[in-house]
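Working notes for the structure below.
Missing here is one protein chain; the remaining ones are kept as they sit in the complex.
And then chain A:
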Amino acid sequence: MTSTLPPQTDLPHYVHQGHFDPYALEKGSEGSLINQASQLRLMWLRFKQHRLALISGILLLIAYLMIVVVEFLAPYQVHTRNVDFIYAPPQAVHLFHEGEFVGPFVYGRKMTLDMVNLQRVYTDDRADVQKLRFFCHGETYRFWGMAEGNLHFVCPAENGQLYLLGTDRLGRDVLSRILYGARISLTIGLLGVATSFILGIVIGGIAGYWGGWFDLVVQRVIEVLQSIPSIPLWLALAAIMPADWSPLLIYLGITFILGLLDWTGLARAVRSKLLSLREEDYVLAAQLMGAGSARIIGRHLIPGFMSHLIASATLTIPGMILGETTLSFLGLGLRPPITSWGVLLTEARSVSIVALYPWLLFPVLPVIFVILAFNFLGDGLRDAADPYR
C-alpha cells in the first residue's frame, strides 16, 4: 500500500522549548467565579441567560407585590357601584387640553338614553376637564379587611369619574375589579400547587424510595386519575360543595380540588427522579456510612430533585389558574361576592354582551399574560435546574 506513495521522510524529533509547569493544568481556573460558586449560584447564572424567563420572573414578582397593596392601587373598591355609569366604555387619559398641557386628565361624561336601541350612549364632555389626582385621599377601604385607610395611588377628580377599562352592568369599575380579582386568581394557583406539591412529594417519594406494592398501586391510581377528563371531574367535585358555604370555604375547597387532581404529574416526576438519584454512588456511599433513610432522603435526595420540582411546579401553576377561570366561568367555581378573573368573565358569557360591551373581556388579558409568564419562567427554571448539563 505505502509503496505507491511518494517517499516519506521520518518525522523530525521536535521538543517544545518553552516554560513547562506541570501544575498549570490542575490550577487551571481555580480562582475563577465558577469554581467558587455554589450550586444555587450556578443555577442563577444559567437562569440569567434565559432573558424571557428573567423578564417573566420580574413581571410575576411585580404582580404578586401588587396584590398585596390592591386597595392602594385600585381607584375604586371592588363593590363600589355607580348607577349613573352603567356599561360605560373605557375612558382615555389625555395630557393636552386644547393645545395646552394640563397633565393626565379625563374628560367628564354625559349619558343619554338612546330609546330606539334601548342603549346608554356616553359622550365626552369636552368642557369638563377632570384632572387625575395621585397619592390622594379617596374612597375609604379596610386594608385586608383590617386597618382603615383612604390613600390611593390614583383617584378621579372630586365628583369626577375614572373608568379606564369601563364599567359593568352594575356600574362597577372593571380595572379595580381586575386588580382585586388578581388577589384570588394568583393565589389560588399557589395554594393549589402547594396542595399538589405536598401530595406529590409524599406519595411519589414513598413510591420511588420504597417501591414494591405501594409503588404499583400508586402508579395505577395515577393512570386512572389521568385518564378521567378533567373538566367533568372538576364539575362533579365542585358540585359537591354545598351552596351555603361561606365564600372563604368555597375558595379553599376549589384550591383543594385543583390540587387533588394535579398531584399526579408531580408524583411521577418525584418518583422517576428518586429512582435515578438512588442509583448515584453518593447515595450508596451515605448508606455504607450507616446513614438512615431519613438522612438519605433529607440530605441527599431532596436537595437533588428540589430544583427540578420547583421548575415543574412552576409549569403547573398556569394550569391551576386556567382551571379556576374555567370553573368560575362555568359558574361552578367561585361565586360572587368573591371576585376572581373567572368570576369577572362570567359577566361576558353571552354573545350580545360581548358585542355591545367588549371591555368586559378585559380580564382575559391578565390571564393570558400571567400564564405566559409562568410558562416562560418555568422553562427558564427547568433549564437552570441542572447546571452541569
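A few comments on the model shown:
As a working rule, a contact is a pair of C-beta atoms (placed from the backbone, for glycine too) under 8 Å apart; a residue touches a chain by one contact, two chains touch by 3 or more; residues count from 1.
By definition in this document, contacts and distances are computed from a predicted model.
As stated in its UniProt record, the chain not included in the shown complex is "ABC transporter ATP-binding protein", which appears among "Transketolase family protein", "ABC transporter ATP-binding protein", "Methionine synthase" or "Cytochrome c3 family protein".
When the whole complex is considered, the residue among A:His50, A:His300 or A:Arg382 that touches the unshown chain is A:His300. For the options A:Ile86, A:Leu191 or A:Ala286, the residue in contact with the chain missing from this view is A:Ala286.
Although one chain is not displayed, its contacts with chain A can still be listed: residues 1-2, 5-16, 18, 20, 22-26, 28, 30, 32-39, 42, 45, 280-282, 284-291, 295, 299-300, 303-304, 388.
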